[in-house]
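The structure is given below, and queries will be raised subsequently.
In this view, the complex is presented without one of its protein chains, the others remaining in place.
Order of writing sets the chain letters: A and B. Residues in each chain are counted from 1.
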Amino acid sequence: MAEAARTTGAERDLWVRMYRLMVLSRALDHRMWILNRQGKSAFVISGQGQEGLQAGAVFALDPAVDWLAPYYRDMTLVLGFGMTPREVMLGQLAKAADPSSGGRQMPAHWGHRARRILTGSSPVTTQVTHAAGLALAFRVRHERAAVLSTLGEGSTNQGEFHEALNFAAVHRLPLIVLVQNNGYSISVPQSKEMAVADVAARAAGYGIPGVVVRGSDPVAVYEAVRAARERALAGDGPTLIEAKTHRYTPHSSDDDDRSYRTPEELRAQKQDDPITLFREVLAAQGLWDDEAEARLLQEVKLVVDDATDYAEKAPYPDPATLWLHVYGSDDAPAAGAGRD
Amino acid sequence: MAVMSYLEAIRETLRQELRRDPRIMIYGEDVGVRGGVFRVTEGLQAEFGEDRVMDSPLAEAAIIGTAIGAAVNGLRPVPEIQFADFIFPAANQIIQEAARIRYRSNGDFHVPLVIRAPFGGGVHGALYHSQSVEAFFAHVPGLKVVIPGTPYDAKGLLAAAIQDDDPVLYLEHKAAYRSLKGEVPSERYVIPLGKADVKREGTDVSLITYGLMVSYSLKAAEALAKEGVSVEVVDLRSIRPLDVEAIVATARKTGKVLIVHEDNLTGGVGGEVSALIAEHALFDLDAPIMRLAGPDVPAMPYSPPLEHAFMVTPEKIQQAALKLARF
Partner (left out) sequence: MADNGLTPELMKEMYYYMVLSRAVDDRMWILNRQGKAPVVYSSNGHEAAQVGSAFALNRGEDWICPYYRDLALVLAYGMSVRDVMLHLLGRAQDPNSGGRQMPAHWGHRQLHILTGGSVVATQDVHATGLALASKVLKDGRVSVAYFGEGSTSQGEFHEALNFAAVHKLPVIFFNENNGYAISVPARKQMAVMDVAARAAGYGMPGVIVDGNDPLKVYEVTREAAERARSGDGPTLIEAKTYRFVPHSSDDDDRAYRSREEVQEWKKRDPLVMFEQRLTEDGILNDDNLTAMRQQIKDLVNDATDFAEQAPLPDPGTLYAEVYGS
């Protein structure tokens, strides 16, 4: 970020937009936990601490042509790709109009065809092979576009991580794999997950570049993803990017992280909060001040309140829709199996 | 006798077994320091050390595949799959390796292995934390599939599974973990695999079921007793092998059979049970066999109205059993 002074006006504008996105995402995330404590939302899974890298990554993409294959911590990423706060809250409260799944999946299981966000499931890492497939279609049709798939560092131990990267490397597919390494897969620390310090070291085994970036530096992530995208569009194949980051919450609202990490560890990580750090960077550049911050917080509060109210008032799915979308052609099961 | 939850019964059995046999080893995702995402293995690493209760990398095929190797080399691994929904990356290792190794080596090798996995819905787990996977695995000769319905059975069946010399899939219902409580003796005992248990005697209608649905069926039976309908509840406990004798006996006794499971209807355990009854007791029946099961949609949705619409409940069982009684 030392080069900030030499950047163009367009880039500075971009950075402010990144920052605004990060703040919005954190505020929505906070609200979800409140709704959970109020008994209005059964489950929360967070991206708090990972907003900076997601904001950096998403602005390096072109939402008009690229695809996103995200994982459950990616609220900042999907907001940046065009999902609205109302849509996020509809999913959080499992309402009928939830664009991700109509209330069928747990919250944070993103998916939105019109916005080129691939639907995902809960078994981790399946999205990376899907992403390689999306990229394969781009290559076969000679389209200039790329796919970004994200995952946690724990997921890199799954066989499908290996199969996806190998496949994409052999066929030089326009794929960017972004590992958000927050040091824990639920309770298991990275040292028990792998015998290497950097996930990026695995790139060597596939013959592709492996890049390590600091996740609290959105500009660094932006640049890494932009370079990977250029490489992808040039037909040079996939890139593995590892952003070192933190998870400020337990794994989910069903987890209690006090059993496996200390408050001191968490406090130290909060010194590396991407939002605080980036605000300081912007302020030092004269791009941000207290007044702008106050205005943004007010604005964000309104957006979050609106999304919450909207989603709370929205109807639940009709129980009869249980039977819809089992197949495309005939939604009524043949023999009325299990149906009274 | 101590009163324990279903979850505590499983944990205490694991503890007892780990103490009994130094070859037993537990591993899986988050089972060590965290004690499992449901806390089933809480405190076990502290007591037995990391060599015997170990966190593994997030990779299911590796968890089961290495357990097969460890079993062949003299251990008794009891790996955990964090959610039954996550078992499918390891399906090749379970179906094509663990279950076939004895047969393909003509008895030269065998795999003493117990795979524990929480399953079932009604806990806001949505499509990937609610599934009932038993029918996929009950289809596989060489594998045994066990599903306890009470804390007492959870203990005896787990001990039996661990001492069994073949691979056993031991499925634990998530909604039962804390909601089901019962008396559990402190000493070790085993319940033979493949033996059903009549949980309630009755004369009008037989409910044949397993897992969480056992307690739901008992509730329904209790309610129906007040309406003058006498319901027998048979808990299968093992769905592979099935207790053919017990199934046929109850069908002959009441002449009216309702099979209840949470798993999807088509291709589920109910189909197999009703075929057995049709083969062995058709002319003892007074009504067509009925099945009440999870609907044929891919999995249980998250949103409360959809989840409720999917779930088999005591009320739904009661209604179906009443309809059958009045046939």
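Quick note on the criterion: contacts are C-beta pairs under 8 Å (C-beta built on N, C-alpha and C of every residue); 3 or more make two chains touch, one makes a residue touch a chain.
Everything numeric here is computed off the predicted structure, so don't read it as measured data.
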Shown chains that the omitted chain touches within the full complex: A, B
Candidate in contact with the missing chain, chosen from B:V40, B:A61, B:A126 or B:A196: B:A61
Residue of A:E51, A:E160 or A:D273 in touch with the missing chain, whole complex considered: A:E160
Touching residue (missing chain; options B:R15, B:R100 or B:H280): B:R100
Identified contact with the non-displayed chain, of A:V140, A:V170 or A:A268: A:V170
Chain not shown: contacting residue from A:P174, A:G237 or A:P250: A:G237
Contacts of subunit A with the absent chain, listed as residue ranges: 157-163, 166-167, 169-170, 172, 192-196, 201-208, 237
Interface with the undisplayed chain - residues on subunit B: 25, 51-52, 54, 56-57, 59, 61-62, 64-75, 77, 89, 92-93, 96-97, 100-110, 141-142, 144, 164-166
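Definition applied: only the chains that are shown with their structure count from here on.
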Separation of mean Cα positions, subunit B and subunit A [Å, integer]: 36
Subunit A - residues contacting subunit B, complex: 42-43, 94-96, 101-107, 109, 121-124, 154-155, 157-160, 185-188, 192-194, 254-255, 259-260, 316-323, 326, 333, 337-339
Residues on subunit B engaged by subunit A in the complex (per definition of touch): 29-30, 32-35, 37, 55, 57-62, 83, 85-86, 88-89, 124-129, 264-266, 293-298, 301-306, 308-310
